[in-house]
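For this depiction, one protein chain was excluded, whereas all remaining protein chains were kept in their positions.
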Amino acid sequence: MLLAALELVGIAAFAASGALAAVRARLDVFGVTVLALTTALGGGIIRDVLLGVHPVTALVTWPWLAVAGVTGLVVFLFHPTVARLRRSVLLLDALGLGLFVTAGTTTALDLGAPPYAACLVGMTTGIGGGALRDVLLREIPLVLRREIYAVAALAGAVVVAAGDAAGLPAALVALVGSAIVVGVRLVALWRRWDAPVPREGGTPKLDG
Amino acid sequence: MLLAALELVGIAAFAASGALAAVRARLDVFGVTVLALTTALGGGIIRDVLLGVHPVTALVTWPWLAVAGVTGLVVFLFHPTVARLRRSVLLLDALGLGLFVTAGTTTALDLGAPPYAACLVGMTTGIGGGALRDVLLREIPLVLRREIYAVAALAGAVVVAAGDAAGLPAALVALVGSAIVVGVRLVALWRRWDAPVPREGGTPKLDG
Partner (left out) sequence: MLLAALELVGIAAFAASGALAAVRARLDVFGVTVLALTTALGGGIIRDVLLGVHPVTALVTWPWLAVAGVTGLVVFLFHPTVARLRRSVLLLDALGLGLFVTAGTTTALDLGAPPYAACLVGMTTGIGGGALRDVLLREIPLVLRREIYAVAALAGAVVVAAGDAAGLPAALVALVGSAIVVGVRLVALWRRWDAPVPREGGTPKLDG
């Protein structure tokens, strides 16, 4: 019950992130709503497609669709206010990331995926929606370029898979996994951590 | 029989739209053909993946593949002529959109999806191919930026789902749904309707 409520909070935060990016790209009201839905639900849709869950959960869970769609409309109408809430949205986004990663990892394990595959699926569940958002807006996915976003997601997924292998209670594992994602993410934002970039050097076009 | 013929007309129109965009981007003959196939069949492929239809219908229906591929080659060879037929192509494209949306919605309902999910799947069937075309050509999908294209698709999907819930005959529902898509689309083109864009205002980068 609490988990379901938190999940909706995470979906709203992801939807707000997608809708704000769409507003910045000057999309119309429909485009903003689609970006909100895609960012909020895209990771879970990719997860279900990879795992063969049919029909895709996000499409048949109307509260998720309603929360994401309404969030998109609210951002469209009141985006200057929402943009001023930047810190709150980033905090909720970290919470959403934690919940999505643990839910994705758990779902994969429940369907019999080996632990390393469950970690990849869990991480993809968390970062897939944002990557889709950036591809649709013609940007290189932010998750590939900056910040410890994906590392936080992977850390949470590994904790969930390890806890599951150790036979710990599922609720405890999900709680700790989510907390780790949120913690790494917030510390990274606070300290402006980035993952290392390549050394400079000659890198001629390979495929030309 | 008539429906199958109309479907091929819609596929050809979508394929022409993809091939013309590829010609403008200076792709080679293979790229033009792939864009024709992707634009014409992409929406249906996404639909089947979301609904778990295997093998994907478009890949095992050779008349669709043949019509889309041949259309791509024809556009590659005679694109100045095809580009002059702009109005006809837009008309056929509207017809294709109507048929794809109603077919997508009906398929989803037949497979047991709830009505709101069927509407989303139907809309995605109609607009997915064009969105894939734009992503492959490194453009923000047109459907997210301008015109009432997606609204027309959604309106048709809602009519099909409502008619189905009301127990009306499937053929009638499909006919009315398609007509509404075509009607909204043509009026939008004629009147140059666009969906509203966001108000100007401060929208600082959220994720930076």
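So that you can tell them apart, the chains are marked A and B in the order they are listed, and the count of residues begins at 1 in each.
In this section, a residue touches a chain if its C-beta (ideal position, glycine included) is under 8 Å from a C-beta of that chain, and two chains touch if they have at least 3 such contacts.
Fair warning: this is a prediction, and the values are worked out from it, not measured in the lab.
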Study note, to complete from the structure: Full-complex touch with the removed chain, picking from B:Leu65, B:Leu91, B:Ala162 or B:Leu175, is B:Leu65
Practice item. Taking the full complex into account, find the residue in B:Leu8, B:Ile45 or B:Ala117 that is in contact with the omitted chain. Key: B:Ile45
Review point. Among the options A:Ala66, A:Leu144 or A:Val187, which residue touches the chain absent from this view?
Key: A:Leu144
**Study point:** For chain A, the residues touching the chain missing from this view
**Key:** 49-52, 111-114, 116-117, 120-121, 131, 135, 138-141, 143-146, 150-151, 194-199, 201-207
Check your understanding: So which bits of chain B touch the chain we can't see?
Key -> 17, 20-32, 34-35, 45, 49, 52, 54-56, 59-60, 62, 65, 76, 79-80, 83, 86, 89-90, 135-138, 142
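By definition in this document, only the chains that are shown with their structure count from here on.
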Revision key, fill the gap. Averaging C-alpha coordinates per chain, one finds the centres of chain A and chain B separated by a number of Å equal to 28
